[in-house]
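With one protein chain removed, the remaining protein chains of the complex are shown where they sit.
Coming up: chain A.
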Amino acid sequence: MEVPENVKKKVTIPFEEHFFAGHTACQGCGASLALRYVLKAYGKKTIIAIPACCSTIIAGPWPYSTLNVPLFHTAFETTGAVISGIEAGLKALGYKVKGDDGIMVVGWAGDGGTADIGLQALSGMLERGHDAVYIMYDNEAYMNTGIQRSSSTPYGAWTTNTPGGKRHFLEKKHKKKVIDIVIAHRIPYAATASIAYPEDLIRKLKKAQKIPGPSFIQLFAPCPTGWRAPTDKTIELARLAVQTAYFPLFEYENGKYKINMPNPKKEPKPIEEFLKLQGRFKYMTKEDVEILQKWVLDEWERLKKLAEVFG
């Protein structure tokens, strides 16, 4: 595809597309946009493994694929293991893996397939140091099976198995900090990213490509269907998650933390601004909101301290 001259100068995001129209994602799907960016960043020499998740469906049924790269659909809990095997197979056959001109081996799994059932395989892949990139797209529930809570679902959220109701049976656990578990492996590179900040996302994806060994990116991707949010609010929600410090952007590189917030000096916005646009939080009481707000700010302070000490 030719890049128009006037566009070339402004855009830092690769122009080429490897995620095509005709996919089967819902309107306003954050995950499909996220996948599009990932393939823009890595180009056609990418092998992607996708477990059971929304993206299994988004990629399209046999004999079609909306992805212009080799794709291996795999079992729910195996993303980490399958990309380990793909990397080893490529090396055994003499291919260069990762780096500027190597084949990119990408694991692309949702929060359920990463934070829950796939955590063990992810840990194994990170610990063994395979040259691959694992991307967890975080839409905070099991969206493909009908919006059930995952361990990445936040406190106070309605899901179909934390339905609220008269007895207030809402999600009562805070979001699992998967990135902290990943960092505990002391891998060379881990980062959070958001579809609301595509330049930052592309930069991180490129960095993950260059650094040998395993990389991990937790990529925030709102889900209008599961979040009971308007389909035109996806990017706004992704942005508010960062601006409220609910999902802060940062990098962990060789032991060092670096926060990359769009306006570093600005205080986080109140969490209500993120919550009020979504039906999934409508059952929260005032106390619930306070509990979540406190957790968000405590975690934010903790991250700032980490960046201060290990910056």
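Methods note: a residue touches a chain if its C-beta (ideal position, glycine included) is under 8 Å from a C-beta of that chain, and two chains touch if they have at least 3 such contacts; residues count from 1.
One rule holds for everything that comes next: contacts and distances are computed from a predicted model.
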Name check vs UniProt for the chain missing from the figure, options "2-ketoisovalerate ferredoxin oxidoreductase subunit alpha", "Nitrogenase component 1", "Probable aminomethyltransferase" or "Diphthine--ammonia ligase", returns "2-ketoisovalerate ferredoxin oxidoreductase subunit alpha"
Out of A:T74, A:T153, A:T192 or A:N260, the sole contact with the unshown chain comes from A:T74
Listed in rising order, the chain A residues that touch the chain left out are 44-45, 47, 49, 56-57, 59-65, 67-75, 77-78, 80-93, 95, 103, 120-121, 123-124, 127-128
